[in-house]
Structures are given as structure tokens and as C-alpha cells.
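If you scroll down you'll find the structure; I have some questions about it.
One protein chain is absent from this view; the other protein chains keep their places.
On to chain A.
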Amino acid sequence: MPGMEDFHNGSEGSFNSEEADSVVKECIESVVGADDYSQNQVNKWTASIVERCLTQLMKQGKAYKYIVTCAVMQKTGAGLHTANSCYWDTTMDGSCTVRWENRTMYCVVSVFAVAIA
């Protein structure tokens, strides 16, 4: 059936993580690119990064629900480790994680895209 072939076409039906990766990098750069870690601005930065990423992703107009998470950590030598695990439809859903840093902070952003049935 013609409909079914389109459904299984990889590039249109599934999550494109390279595209999401570059969207996320641009959002991080535009919010904190030139800044040093600042305790009283960090709240604003994380909120701004997740909102921007979400807006850009929604503009792609795909039938997905999105979850965007962002962690910003000051560089003081502390160890930080993150992990995630997902229980979903592996053919349609996907995620991408971007690790970014500058001289004074680390920023880790993850995007999870879940297809709407």
C-alpha cells in the first residue's frame, strides 16, 4: 500500500538527530556563548536555552512531542555524570545530547522526541 511505504521512509518518519544537534548548538551559543558562569544569571540561561531549543524544534512541524533538558555546571573540578534511559518506540522516537563548554562552565542539553501515534 503506498501509504505504508511513506511511513517506513527513514528520513521523514524518524527523528533526525544531526539536525537536532546543530539546532541545540546554535541555541546554546546564542544564550551563553560569550559569558562566564554567574550564579545569578544561570537560572535565566537554562530556561532560555530550553525554550529556544523547543521553539526551533517545533518550527520543523513534525508530529512529535518533545522534552528538552539542560544542565549548566560551574567548572571547579567536581565530577559530573549523567545518564538516561528510554522506554519507547525505537523505530520512530529518538534523542540527541550535546555537551558544550567554555572556560568557566559546562552545559549539557538533551532532546528527546517521541512520535505522536
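To be clear about the criterion, contacts are C-beta pairs under 8 Å (C-beta built on N, C-alpha and C of every residue); 3 or more make two chains touch, one makes a residue touch a chain; residues count from 1.
We adopt the following convention: contacts and distances are computed from a predicted model.
As stated in its UniProt record, the chain not included in the shown complex is "Dynein light chain Tctex-type 1", which appears among "Dynein light chain Tctex-type 1", "SKP1-like protein 18", "Sperm associated antigen 1" or "ERCC4 domain-containing protein". Taking the complete complex into account, residues 37, 39, 42-43, 45-47, 49-51, 54, 57-58, 65-89, 93, 95, 110, 112, 114, 117 of chain A touch the chain not shown.
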